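The following block contains the structure, expressed as structure tokens.
With one protein chain held back, the other chains of the complex are shown just where they sit.
By written order: A and B. Residues from 1 in each chain.
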Amino acid sequence: MATRAGALSYLAWRALVAHPLRRLFRRRGTGLERFRAAYVAEGLGPTTPEDRAIGEAASACVACGLCELGCELAVAAPAVRALGLHAAFRLYSRSVAELPLATSALAACAGCDGCDALCPTGVPISRIVRHLRAKVLGEGAAPAQGDRG
Amino acid sequence: MVSPRAVAADVLVVGGGMAGAIAALAAREAGARVVLARRAPGATALSSGAIGVAPDPLALPGEPLRAAREPLEAARRLARLRPDHPYAVLGERLGALPEALAFAARVLAPLLAPPLERPRFLATPFGTAVPAALCQRSQAAGDLLAVDGALVVAGLRGHLGLDAALAAAGLERYRARGGPRAFAVEVDPGLGEVGLFRPHELARALEPPGAAEALGRAIRAALPAGAGAALVPPVLGLRPEARVPERVAAAAGIPVAELLADVPSVPGVRLQAALEAALAAAGVEVVQGALQGAGPGKPAMVGADEITAPRWVLATGRFVGGGVVRRGTLREPVLGLPVQAAEGREAGVDLAARPAASLTGAARSGPQPLLSAGLRVDALLRPLDGRGRPAADGLFAAGAVLGGHEQASDGTGLGVAILTGYLAGRAAARPGGGE
Partner (left out) sequence: MDYDVIILGGGANGTGTARDCAMRGLRVLLLEKADFGVGASGNSSGMIHGGIRYMLSDRHVTALACRDSGYIQRIAPHLLFRIPFLMPFTTRAAGATLRDRAAWYATEVYVGTYDLFQPLKRGKPSTRLSADELYRLEPGLRPGLRGAVTLDEWGIDAFRLCALNALSARAHGAELRTWTAAREILAEGGRVRGVRFRDALTGEEGEARAPVVFNATGAWSPALARRSGAAVPMRPGKGVHLTLDRRYSNYGVILSAVDGRQMFVMPHESESIVGTTDDDYYGDPDDLEATNDEVEYLVEGAASLLPGVRNARITRAWCGLRTTIYAYGPNEDALSREHQLHDGAAYGRAGLLSLVGGKLASYRAQAEEATDRIVALLGRAPVPCRTHEEPLPGGDEVPDPAALARAHPVAAPVAARLVYRHGGRAREILRLLEEDPRLGLVLCRDEGILAAEVVHCVRHEQVRRLQDLRRRCRLAVGACAGLDCARVAAQLAARELGWSPEQVRAELADLLDAGWRERRPILDGAQLVQEELVRGAHAAAGAPW
């Protein structure tokens, strides 16, 4: 059984020898690059201040459904229609990792601005839809540049 | 950059829900020039579309439906039990209720059915009955006391929103209290995959020529012998002009009515649309946008419009409408008026900054001071400041922005909006305001 002294000396060995060596020989790149390589491909990218502002605005949605009355998006595709417009705030915008799955739904927005004036809580709906769409289309293009093989 | 357009009026109404619209219409009828500013639809558009005035607090659980008190009597009883409720705060002026309801029924005549001496008992999708002082024409035939014969709950095939069997089984329980027999049937409206339709889509799909008639014929084909009326989900058309309820009923050969709706509510949307039509017809100028301003007599901004009026009616709703907000503490955002959050004896004590848990009770269905928070007013509907004096000359408030009632769920929301809107609108129309 490991004693505390044993454990501490192991840690000291790690600190003084093993870790510096590992630092020396590990894969190249800065900490940030290695972090990105590990996570961004899994959809776990950083949240920018714009994303967060959009998230905060979207959080005001109370799922009342009034915006759907003015939305052409709702007649786009049956499955998207079944989901409804406010899904754009409540489902798509909650987890960026799953956003790419909503691409076609977001692309169905006609940009008609029929929704905004209908929202009791003042959610800037069309702006959010535009932001998410830009994000998902932008991200769709990212792997091509960032591919490290 | 658009240069500001200066608008002068006698009365500025802030808020376009039931309270604001009725206030504007009442002031207009009294001869005032009225501007109404509104940001978006609010609670009115989300309501079931039937106007609850006052559930009788003293009604016994099993008493016959016919024993129900007329709305004013029920409201008086409620006022005696709940001293913070706007009905109680109005004092004598509660007596104007029948007049206010008649006014609302008149200005919304194409949509609303004329009031009766007694409330109508309207069915919900859960098979319970709710008393309503006023309701839409499309709902009136479902009044449990008006059905001559059996009541048939017609589910639409493929529409998951209504379980007709459950509703009918629930309504059967009202037979002991004088309700009709209730059956469930399923009809195919011939619209394809209606299961995936949102209520408003279904409503829209029934508007074109032929669609409502097809539904009516399908109901007729499914009717059991002795049927006196049919209840369908609340999806009979979004636009009142499409006359979907009438067309369905004509094809069905019996009266057809809608059940009450939850959110999103087609009848609620219809109610909001009817209010807007009435405002336009009466010559009320409606400006779209969030209003910012310092109060009566001072210019207020709505988008690019600068509006000046000596008298204001604040009808900005509660939390859903945006008339009261809470960010750590309760606030009235337009004029910064004090918000009261108290129940019963503690009236007037400022609890607005208390944490949420101490403004709520553990039992969900018990009274929740947080949810009845709102403005405190005097009997003339003038908002009071922290010391209990009218906060500004020429300022009135109406509807859900008033505290003392859980406006969304206590069954008095639209009734309060109509009565206080009516009184505030008439008061604001008089120079000098008030009596």
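Heads up, the rule we're going with is that a residue touches a chain if its C-beta (ideal position, glycine included) is under 8 Å from a C-beta of that chain, and two chains touch if they have at least 3 such contacts.
This one's a predicted model, so the numbers in the text were calculated from it and none came from an experiment.
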| field | For chain A, residues in touch with the removed chain | value | 1-2, 4, 7-8, 10-11, 14-15, 19, 22, 26, 30-32, 34-35, 38-39, 42-49, 52, 55-56, 58-64, 77-80, 82-84, 86-87, 90-98, 101-102, 104-105, 121
| request: May I ask you to list the residues on chain B that touch the chain which is not drawn? | output: 43, 46-48, 123-130, 158-161, 163, 166, 169-170, 173, 193-196, 260-263, 265, 318-320, 325-328, 355-358, 360, 362, 364-365, 370-371, 406-411, 413
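Convention: only the chains that are shown with their structure count from here on.
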| said: Counting only Cα atoms for the centres, state how far chain A is from chain B in Å. | reply: 40
| remark: Residue positions on chain A within touch of chain B in the complex are 62, 64-66, 68-69, 74, 78, 81-82, 84, 117-122
| request: Show which residues of chain B lie in contact with chain A when the two form their complex. | output: 39-43, 45-46, 193, 196, 198, 200-201, 238, 263-264, 269, 288, 290, 320-322
